[in-house]
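Of the protein chains in this complex, all but one are displayed in their positions.
Moving on to subunit A:
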Amino acid sequence: MATFTARMAPLLVLGLALCLSGTWAVDKGNFKTCEQSAFCKRQRALKPGESPYRALLETMELTNTRLTLQLINDNNKVRLLLELYRLQGNITRVKINELKPLKPRYEVPDVLIREPTTEPLSVLSQDENGVVLSLGVESQRVIISARPFRLDIMEGSDVLMSLNSRGLLAFEHLRMRKDTFSYKVTSTVASVWDNIKRVFSSQADPEAEKKEEADPANQAETTKEEEEKVEDGMWEETFKSHTDSKPNGPSAVSLDFSLPGVEHVYGIPEHADTLRLKTTDNGDPYRLYNLDVFQYELYNPMALYGSVPVMVAHSAQRTTGIFWLNAAETWVDISSNTAGKTVFGKMLDYVQGSSETPQTDVRWISESGIIDIFIMLGPTPKDVFSQYASLTGTQSFPPLASLGYHQCRWNYNDQEDVKSVDAGFDEHDIPYDFIWLDIEHTDGKRYFTWDPHKFATPKEMLQGLMDKKRKMVAIVDPHIKVDGNYKIHNEIRSRGFYVKNKDGGDYEGWCWPGSASYPDFTRADMRAWWASMFAYDQYEGTMENLYTWNDMNEPSVFNGPEVTMHKDATHGAWEHRDIHNLYGLYVQMATAEGLIQRSGGVERPFVLTRAFFAGSQRLGAVWTGDNAAEWGHLKISIPMCLSMGLVGISFCGADIGGFFKSPSTELLVRWYQAGAYQPFYRAHAHVDTPRREPWLFGPENTALIREAVRQRYTLLPYWYQLFYRAHVTGEPVMRPLWVEYPQDLATFALEDEYLIGRDLLVHPVVEEGARGVTAYLPGKDEVWFDVHTFQKHNGAQNLYIPVTMSSIPVFQRGGSIIPRKLRVRRSSTCMEHDPYTLYVALNLQRTADGELYIDDGHTFNYEKKEFIYRKLTFANKVLSSVNLAPDAKFTTDSWIERIIVLGASKPSKVTLKTADGQEKQLEFDFDASMSVLTVRKPGMNAGADWTMTFQ
């Protein structure tokens, strides 16, 4: 989908249209730089130095699992309350809020899956300079220094992470606006109240009281000085023609983190940038503010559609993570003491032994809310993934079919069009599972309705797809047409469910339907109502094979500031400013809940979202928004999805072919090939582009695309079990090489290749006219097998692979067993009962292992232990299948039709022994030139116990 400019341009004045048509780049002027965002500018103006904050150790309270401590800003005497928790699984939580805010500050709900389990903390030592706490595990300690306040997390003698070591903690306390009458009255009352409180609290807080009283003159003076420093943008801010009224005044929070020994940081999606985050000293910080960016530009830190405020830091020694739980506009600065150094310079340092430890410094700035951070201490990448998963949950387990191929276009014009595209796939023998309908399918952009002429009989259409075991997705956006004849609008309005503008009326903005209002998805009652609208009797014309796509949920407001909602709009007690980055998550949450409810809780939902936040991984799939048909966009799809995977969102993909513009045939084919090996596999195109269904580019290209899609389908069992694992453990499906080879420095910045699970290495061709690619095969002790030729390659080498238009370089790791279904059919559902082929790739030790997960593919019954989960092991010339979940029950018709052993030697006989004790000799083929052994038709059920001996 697109932004305002793309779709509404015909309505605009010619001048604007002309101006836009000339270029295909984002109009940066529509979006704020840090300099243009008042709080970012204010905060960034603070330079590292001595922090004005001091820890009042005498206020420290320690219960079994919770430590609290007051911090005081010596400049303005405003006190903060610091809370520190030790959480289960090696996580430290630090919360900082005002001790006595004028009114409550926003704390993000609904993102953590539960109140995290705490673990005991204990004081190891304490003096007037600070406190040392034990973190329970190993030799990990937290040192709280009092003056100035800083916090260091140590392991042995190593500092793992320091907070406020650069003195950038800043907490803009809520205050009264002083030029108003109400301020004067209230401040007088407040000061009287403060005096009263002081009298009563002096008992509890004698030390602090003494200090404050010791120098009252000084205090008064600094307070006065501070109060007078009213800067532009504190109480009102104007960007382009939009004014933000800021009734609560300044409320930003900021904190710095130092990461000694770290040169590589990742995460904080969504940015169209490299996998390894760059230093931001010479430009803007990375911005996290969900925005509908028209024709986004590559390799810059501008905000995009979604935000996950999680950063992962990695070095050969350790992996850690920082989760900054704040849903307001956020900016992240990164600097490094080695950033400016050349490789030679670093080498010189090393040789001379003079080098300071490399260190990365990070600083987070948010516009409102509180500081609530989770420090995930690893130490391995997978530990960080499970730590983060323990906080915000894991990837939802998608229906198997949604891992197949999706055919989308803005728009399939009518039922006839859908029918003929569907028939086109059969005619050209290309599998697909979902066909998608964009906004034009509705009756005048009224979601939950169908165009009465073009989609007059939707059930007939859906039944037609169901007869072919295929499915459909229709779009449901969160902007609701303001129209008195539209049921959805009337209901939301009469229930008072709309977001309100600053004056208390229903917020209205401009979007696809024209004037539109936005339901307040932060309300649980609103979400429950929204979910109920997906019931088959409410959402007319729907059936169980119709799923949902939430677009424009940043939210996109064409005539709003930065194409989104005004920050002074309100969601009950909170401003939009506080919740902005959460809105999209809530939309998807309510929608997914609707799909679950309509089936009585039986069926797994499938919902695609464009906007997202921490926790969105629990709700469905995410795509990288409105990309373009350019080689650069194909290339960046890899680091963009890798970045999301690192912070929990595994179900990621980019529009195949590119949304804007029209791809060359070569680009389209390469994109189909690359996309076949990315988690979410959907082709999509802008309404103004020519048709590009896979068969429109001549038989040769049709064949290339068919082959790419078929490769995807043969691997669906592997994708499915990886998603099951992601769902259970939180580890990403598509992952950077360093996740599996954490000590191999050569992998730390790789972003043109990646791993699917642990066992498949993919290096797609993403360059125009490529004659070859150079893939890095990691692991000194590894061997890798080309999955197409079965050629064996040693690890820890850069391998040049000549490519033709049909090449998709993919390698299977020696030591792994990957199940495939080689009988590719019309859709994944048609393949349900088909047999498996096991690809056993032997490592240097001549062993291998893998898994096989099978369930019904679409219900929640797996939660009731209705699945098959088996461990496949090859060792000592015996291949066996062992039940990993003996308490689970499921039966399958699928059987094992073939076993292919890569790197094998020729056996004299192969014997299968099944659970009933029967033995039979199996026929096999051995290809000596490639050392490939193929065992013919062993025939055992995929859910059974068996062993196969190669003598």
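Quick note on the criterion: contacts are C-beta pairs under 8 Å (C-beta built on N, C-alpha and C of every residue); 3 or more make two chains touch, one makes a residue touch a chain; residues count from 1.
We adopt the following convention: contacts and distances are computed from a predicted model.
Name of the non-displayed chain as stated in its UniProt record, restricted to "Glucosidase 2 subunit beta", "Vacuolar protein sorting-associated protein 16 homolog", "Trafficking protein particle complex subunit 2-like protein" or "Endoplasmic reticulum membrane protein complex subunit 7": "Glucosidase 2 subunit beta". Set against the missing chain, the residues A:689, A:911, A:931 or A:947 yield one that touches it, A:689. Checked against the hidden chain, the listed residues A:508, A:834 or A:866 yield one contact partner: A:834. Screening A:236, A:297 or A:417 for touch with the missing chain picks out A:417. For the options A:147, A:419, A:459 or A:825, the residue in contact with the chain missing from this view is A:825. In the full complex, subunit A touches the hidden chain at residues 9-10, 17, 20-21, 413, 417, 429, 453, 467-469, 687-691, 710, 822-826, 830-831, 834, 897-898, 936-937.
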